[in-house]
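The complex is shown incomplete by one protein chain, all other protein chains being positioned as in the whole.
Let's look at chain A:
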Amino acid sequence: MSSRGASLLVLFAVLCSWPGEAGPSVSEASSDSKASLLRLRGGMKLFTHNLLASPVPGLTKQQRYPLALEVERAEIRPSKVDQDTIISLLERLNWKVFLDALQAVGGEESIGLERQFPQDMAEVISSACNDGDVHMFRALHRALFETEVMEGQLVCPATQRRFRIQEGVPNFLAADVQGTKQEALSPRSEGEEA
């Protein structure tokens, strides 16, 4: 495993400007002790769900996206709003998939939002980007980055195969990946820690 003679490669295409900076921060870190996976915070953000697709081999792009979301438990973890990041990510979002994921969590009200998001993403972009609507940023941030699914299921739209979100982490491993049968579903406890 020696890395003697290692060199680092950077590959990049055209760089173009992109808004952004400042930062995500976390509300609080827990001081968990042993065997504490269950007590760790942090789950799957709705932003992340927007990028997930079925790992079942042989499916077309249309067949593998989006994954249906079933939520058993979600949490809100407040963090700092970053308008530039929201703007830069907004244009890559599949808005309809996002709205469906939000419904799976329980809708706007369940995450403390008073207003419904518009069905049309153009309206969102216009009020966030053109009018600088702070409430819109706040709401988008809450839904995309502060709402985290801790326990639930992701369902392949073509095959109905289910993938578990456990302790905040989606598991997409096929059952025959080395070691998964013995180990993956019950990560060993970290008893020697702390």
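Here are a few things to note about the model shown:
As a working rule, contacts are C-beta pairs under 8 Å (C-beta built on N, C-alpha and C of every residue); 3 or more make two chains touch, one makes a residue touch a chain; residues count from 1.
Methods note: contacts and distances are computed from a predicted model.
In the listed set "Ubiquitin-conjugating enzyme E2 27", "Ribonuclease P/MRP protein subunit POP5", "Methyltransferase small domain-containing protein" or "Actin-related protein 2/3 complex subunit", the entry agreeing with the UniProt name of the missing subunit chain is "Methyltransferase small domain-containing protein". Within the set A:Ile76, A:Cys129 or A:Val169, the residue that contacts the chain not displayed is A:Val169. Within the complete assembly, residues 1-3, 5-26, 28-30, 32, 37, 40-45, 47-48, 51-55, 61, 64-66, 77, 79, 82, 84-85, 88-89, 91-92, 94, 145, 163, 167-174, 177-180, 183-184, 187-188, 190, 192-193 of chain A touch the chain that is not shown.
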